[in-house]
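Each remark here refers to the structure printed beneath this line.
Only one protein chain is missing from this complex, and each of the others stays in its spot.
We just call them A, B and C in the order they show up, numbering each chain from 1.
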Amino acid sequence: MLVIMRDHASQPEIQHVVALLSEAGAQAHLSGGEVKTIIGVIGDRETVYSLDLQGLPGVEEVIRVLKPYKLVGRDFQPEDTVVRVGPHATVGGGAVAVMAGPCSVESEEQMMQVARACREAGATMLRGGAYKPRSSPYAFQGMGVEGLQLLRAAADSVGLPVVTEVLDVRDAETVAEYADVLQVGARNMQNFMMLDELGTMGKPVLLKRGLAATIEETLSAAEYVLKGGNRNLMLCERGIRTFETYTRNTLDLAAVAALKTLTHLPIIVDPSHATGRRELVGVMARAGIVAGADGLMIEVHPDPEHAKCDGPQSLTPPDFAEMMESLAPLLEIQGSRLGWS
Amino acid sequence: MLVIMRDHASQPEIQHVVALLSEAGAQAHLSGGEVKTIIGVIGDRETVYSLDLQGLPGVEEVIRVLKPYKLVGRDFQPEDTVVRVGPHATVGGGAVAVMAGPCSVESEEQMMQVARACREAGATMLRGGAYKPRSSPYAFQGMGVEGLQLLRAAADSVGLPVVTEVLDVRDAETVAEYADVLQVGARNMQNFMMLDELGTMGKPVLLKRGLAATIEETLSAAEYVLKGGNRNLMLCERGIRTFETYTRNTLDLAAVAALKTLTHLPIIVDPSHATGRRELVGVMARAGIVAGADGLMIEVHPDPEHAKCDGPQSLTPPDFAEMMESLAPLLEIQGSRLGWS
Amino acid sequence: MLVIMRDHASQPEIQHVVALLSEAGAQAHLSGGEVKTIIGVIGDRETVYSLDLQGLPGVEEVIRVLKPYKLVGRDFQPEDTVVRVGPHATVGGGAVAVMAGPCSVESEEQMMQVARACREAGATMLRGGAYKPRSSPYAFQGMGVEGLQLLRAAADSVGLPVVTEVLDVRDAETVAEYADVLQVGARNMQNFMMLDELGTMGKPVLLKRGLAATIEETLSAAEYVLKGGNRNLMLCERGIRTFETYTRNTLDLAAVAALKTLTHLPIIVDPSHATGRRELVGVMARAGIVAGADGLMIEVHPDPEHAKCDGPQSLTPPDFAEMMESLAPLLEIQGSRLGWS
Partner (left out) sequence: MLVIMRDHASQPEIQHVVALLSEAGAQAHLSGGEVKTIIGVIGDRETVYSLDLQGLPGVEEVIRVLKPYKLVGRDFQPEDTVVRVGPHATVGGGAVAVMAGPCSVESEEQMMQVARACREAGATMLRGGAYKPRSSPYAFQGMGVEGLQLLRAAADSVGLPVVTEVLDVRDAETVAEYADVLQVGARNMQNFMMLDELGTMGKPVLLKRGLAATIEETLSAAEYVLKGGNRNLMLCERGIRTFETYTRNTLDLAAVAALKTLTHLPIIVDPSHATGRRELVGVMARAGIVAGADGLMIEVHPDPEHAKCDGPQSLTPPDFAEMMESLAPLLEIQGSRLGWS
């Protein structure tokens, strides 16, 4: 941490800061010219993060150099984390996941149909929502446990693992009975109690970046899960909120490339939620792979016109199959492969 | 809802949309010129919100005219909601709340000191955090139940009601034992399960606007609580996330003025979290009152330099007393009064 | 400037940075612990701003402590700048300007009518656009020189000074013949060539904050004008672009309060463009005054329904008169007065 003092800060002001630091068990290193003094602070992460010196007399700015995370960083673990999901699927270290399926589970027939189509086209996991976070209380909220059962049955019938969202921390255990990957939605990225809970469970977790979360905050949220002991974590870029309204969100592929340098965790890209437009899903999936993504999350629905949610961004099974074919040469160029063995 | 067809959309495309609408139980009204056809859709809120026609052949754009909320709107209830908190405090309808206290409960002494100071200066409620949402798992996370007990004891000693955050839906009952107002933090604004839960409880709720939530989404989140049966709801503007970094967030006072026209619920302003800078808290509190706020949430700490969180934005007791004095003439101009009887 | 080296940066990496600094004429001060080295850089503003060390081997981050501006800062000039406009109007140092008038000049009758109404209600300057920046080339672009003439004549008939926008640097001289204040619109805030030009002219300048400009960038743009020799500068907050769409922009009143601490220049608030909604203009004007604004810019039109631009946010003359009346008690509380003598 660095404490930048105001121009011509007084000696008592400077000494006051130094005293507070020493009191808290941190070390202060002064360096300054005639006009400006800068105080370098050395201490452990927890100590330094508990210090709030901004606002003291004479203090102009406090800059935190120490990152708020450790376990998720490449400094801590240089090699890629590889997450195993079910007997056949892997993600990370060159293995690319394709998680496909409908926004929400609607019926047995829908799920069986979509599961078969996804499996045939090469998806490595089946996704589907049983609990749906909806802005309006008047929108369809999901089928709940029955949805989990239909999802599991459909996945089993084609031998795919299941990815589905935990919307309420109280349902985590129940969802874990049916799912292979527990998804944390964008709105829950900073639901720290849920992150704590999932950190103590063994199941792989997929953590989506919040609508307005920075890269650093996303990594800090990930740190909660790893700190709890669960190393089977994947992150997901699903678009951030900006002033642009043509697309549903702004897909931040540079964040994907940046995350690959900062963390060893696998990074998934969700072009369906990011763009909100069917015609952009395939092209952004391909761009995501080239940006370095370890996986894709794609909404597929046998009959998007009648989908209970997110129809406009869902691919039909033939569209999805076409997208999958178009990925192959790009995976080869990236030196990657679909994560299935 | 309006469905805007593309220029020169074909008759079969138009008829297909009409058929889907009719199938879903909604009515379609066509109006069009030579180039463009527009389909007006009439139906109940739930039906219309379950329709996702974007992405159909020939459809250019789908525009939702019906608001995703009802109970929170002025159309539904023109007169201001007045929320009673404890035996003496009220909020709304001209009664202005001042919720003051430290970011986090740290010790008995701290709480007793700050409670006395807040009461003396004219605060109408005592705030303090027992469970703290922190970006980093290495930062102080709050004292938990012990914090709730210290907060309650301090508040009782000066006769003020208590406002505190529910961070985990599983703690809602426990928090309700100690608190008079259950606060939902910005990160939980779209934690719909928690909103559902609080909607079934009788206690007043304070719902903070999410970091990247629109006015409409904030009202839709509020609708969850009212739909559950709990009409004792207050909203809180605490700054949104923008590209500006000088202030912690961007305080959106026009949203306060706009919300006063759109909803009957009381609106609270939190200039402490919004600005993150002590020197801006008082002035933005005053501007908030003039923008029409029904209350303020102010961080006060007896010793901000040693605060475990948010020191830089906390007022000292004398600063707070000064701020309170400066509010008096503005309340008079607004035709309002402190909500205490 | 501070150069934060990566953890365990090598001695050659550190020495390389020090050598580059010394080569450029800046001084390097090292301070470091076992893990991290930080290099403090001392030098003059121009030198330090020409150094781009980010991206060098071993460099983690470069932090600029020195502000990119000087003349506009309170450090350079602690007392408020007071700008004189015409024989009677002043802005700053307790004098509050009210610049009122239509979005665009449309006809002699319109201007005469609005000028009288504004003068009677207490406006201290007349505004109106002769050159209009419009997103679409198909929208009304203003009356040009004829508009300037109508604006001047109307202003003279009631004895008010004129504020109007310079849209093209080639028109600066022409506009200066008719106007007392040269306005730079938000889209031109970083049109540095125009700022250079206006810096060499004697006329007072009103510089609007860009749609996505930070406080620091706004002050840096202001520095261009002062560096050219023109000290008669006012800044204007007119809302920034965020994800919120209910209001046209997000009025950042905390930026107004912050700017008052950072710069000696007068700060104007434009609630008309910021909100884009007539019903919010008056209340945000009042909140702006309380936030510390030295002036207001208000769109007034005798017949908003037929306005050629910005009708929805224009006040009618009676609305404007009512707003002006409501300001009086607030100015008294602020210890300010209308800037007219």
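One rule holds for everything that comes next: a contact is a pair of C-beta atoms (placed from the backbone, for glycine too) under 8 Å apart; a residue touches a chain by one contact, two chains touch by 3 or more.
Computed from a predicted structure; not experimentally measured.
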Chain not shown: contacting residue from C:Leu148, C:Cys309, C:Met324 or C:Leu338 = C:Cys309
For the chain left off this view, which of C:Pro12, C:Pro87 or C:Pro137 is in contact with it?
-> C:Pro137
From A:Ala121, A:Met201, A:Ala221 or A:Leu280, the answer for touching the chain not displayed is A:Leu280
Quick one: which of C:Gln113, C:Gln190 or C:Gln334 touches the chain that's been left out?
-> C:Gln190
For subunit A, which residues lie in contact with the unshown chain of the complex?
-> 212, 214-216, 240, 242-247, 250-255, 257-258, 261, 271, 274-275, 277, 279-280, 283-284, 286-288, 290-292, 329-330, 333
Residues of subunit C (touch criterion as defined above) contacting the omitted chain | 20, 45-46, 49-50, 52-56, 68-69, 133-141, 167-170, 187-188, 190-193, 210-212, 217, 220-221, 223-224, 227, 241, 277-278, 304-314
Where the unshown chain meets subunit B, residue by residue | 2, 4, 7, 27, 29-33, 36, 38, 40, 42, 60-61, 63, 65, 75, 241-243, 245
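Just so it is clear, only the chains that are shown with their structure count from here on.
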Farthest-lying chain, centroid of Cα atoms versus that of subunit B = C
For which chain is the distance between its Cα centroid and the global protein Cα centroid smallest?
-> B
For subunit B paired with subunit C, centre-to-centre distance based on mean C-alpha positions, whole Å | 31
Touching two or more other chains, which residues of subunit C qualify?
-> 242-243, 245
